[in-house]
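The other protein chains are all here in position, but one chain of the complex has been omitted.
Labels A and B are assigned to the chains in the order they are written; within every chain, residues are numbered from 1.
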Amino acid sequence: MLGIYLDNVRKVSPLIHNITNYVTVNDVANALLACGGSPIMADEPDDAEEITALCSGLNINIGTLNSRTIDAMFRAGRKAQDLGHTLLLDPVGAGASTLRTRTAISLMKALKFDVIRGNASEIKTLVLGSGTTHGVDADKADSVNGSNLAFMVKFVKDFSRSSGAVIALTGAIDLVADSERCYVIRNGRAEMGRITGTGCQLSGLMTAFVAANPDNKLEAAAASVCAMGLAGEVGYSHLQPHEGNSTYRNRIIDAICNMTGEILDEGAKYEVL
Amino acid sequence: MLGIYLDNVRKVSPLIHNITNYVTVNDVANALLACGGSPIMADEPDDAEEITALCSGLNINIGTLNSRTIDAMFRAGRKAQDLGHTLLLDPVGAGASTLRTRTAISLMKALKFDVIRGNASEIKTLVLGSGTTHGVDADKADSVNGSNLAFMVKFVKDFSRSSGAVIALTGAIDLVADSERCYVIRNGRAEMGRITGTGCQLSGLMTAFVAANPDNKLEAAAASVCAMGLAGEVGYSHLQPHEGNSTYRNRIIDAICNMTGEILDEGAKYEVL
Partner (left out) sequence: MLGIYLDNVRKVSPLIHNITNYVTVNDVANALLACGGSPIMADEPDDAEEITALCSGLNINIGTLNSRTIDAMFRAGRKAQDLGHTLLLDPVGAGASTLRTRTAISLMKALKFDVIRGNASEIKTLVLGSGTTHGVDADKADSVNGSNLAFMVKFVKDFSRSSGAVIALTGAIDLVADSERCYVIRNGRAEMGRITGTGCQLSGLMTAFVAANPDNKLEAAAASVCAMGLAGEVGYSHLQPHEGNSTYRNRIIDAICNMTGEILDEGAKYEVL
């Protein structure tokens, strides 16, 4: 039962430092507030260390990285690690450019992340050290489906073992694994892919869930994935025929805002392999 | 009666230059358009001076400051001051980091602001020269309430006297004061705190209100606080049970868009102490 991990976020109200892209940052902030967390953003290196020290989690998203923010990622990351904060990496576009691939891999070497969340192509890039991503969406060839499920479950467990992080590989089917167990999650809707930033929002949520449940990282990360997917289902049910992806964006965050642990327990669809 | 100050914004349609954070900038722009103002953003030092020269007000918000934008704040600030434009400071996170505290205080030394708007912890930091803010939200210990109201009213009046600026200390109860009079405002709803950027939006509105009413700065600033709070009440009244903070954000800006001076006069809840 994963609802307790959401309830804990609302109890603890973790302050989460986000060094994230400017495309979806507003939605990340509102999604964090919706789940009961509290967001703060700071990406000037001279500011990021002190700000992260006030928080309990750091969400590093390389979506619109630049030389200044990369510096902030490393400095805030080291400080957060020294203080025992929750550390999450969202390697947006790893595999799509040398700078993104190199930055994501260098961050993994320099820091011990609690969770790494990305799409199939991004996660493969981190494992292989180079990638084939065409943009910020996963290649179809990389996606998890019925026929490669067992292979992919082993793949994320192995990566969790080698990296020491919980791995969240999200897509039509989501996998959240440590080295021993993998949550296979089937919440969500395909239409979420037509909204910018649902992955970024999930990374924000996941940081808050893990920060509020430090003794149950795997379950907390899985709970955040179920919560986001379920919000996608609930939000969709409230859409009118003339509404589209922009209103859907609002409806999903609204659904997170109104979600309780009980609702999450009833709606979460997963098995553990 | 404060409605006239909103009516004047719609008549004058002041062009407002915003050097503000990238988290809430889109909402600041739409809130400014909703109240009848016109927004422009420019934060490259080489660009900011010329852009601010076209405007009648400058809104400086240090929410995601960096070395480049800090330079732009000072250069645009000096130019705006030389031209007699309305100058507002929103010291987001002052007290939370050395860079934010130092930047806010240096801006206050270098520039003569017409209005300073922040939460209780940020304003206290500016008065004391150092602070204890834990993030970008006010500490509960600092908030204005029934038992410390008289003390806090004197506090903001004193700060107005020493700084020469109208002081807007916003929270559950809002105080807007010059050295002689303090508007104590009780519009708004607690749920507004679960939306990112309502404070930033208010700073944008306030700059427009003061720029359109340069001979009545205190009243114009108070009117903008009442307008934002009233929009929070009106917007909330249109929320459906399944809606949450993301839709609420839209409803508040919508309510500003549909607000008239008459509606503001009817809904504003304040006393002057």
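In the analysis below, a contact is a pair of C-beta atoms (placed from the backbone, for glycine too) under 8 Å apart; a residue touches a chain by one contact, two chains touch by 3 or more.
Keep in mind that this is a model prediction, so the values were computed, not measured.
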item	value
Per the touch definition above, residue among A:G77, A:G93 or A:G229 touching the missing chain	A:G93
Hidden partner interface residues of chain A, rising order	21-24, 26-27, 63-67, 93, 96-100, 134-137, 194-197, 241-247, 249-250
In chain B, positions touching the absent partner	15, 22, 25-27, 29-30, 33-34, 38-44, 46-47, 50-51, 54-55, 68, 234, 238, 249-258
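The rule is simple: only the chains that are shown with their structure count from here on.
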item	value
Between chain B and chain A, distance of the C-alpha-averaged centres to the nearest whole Å	33
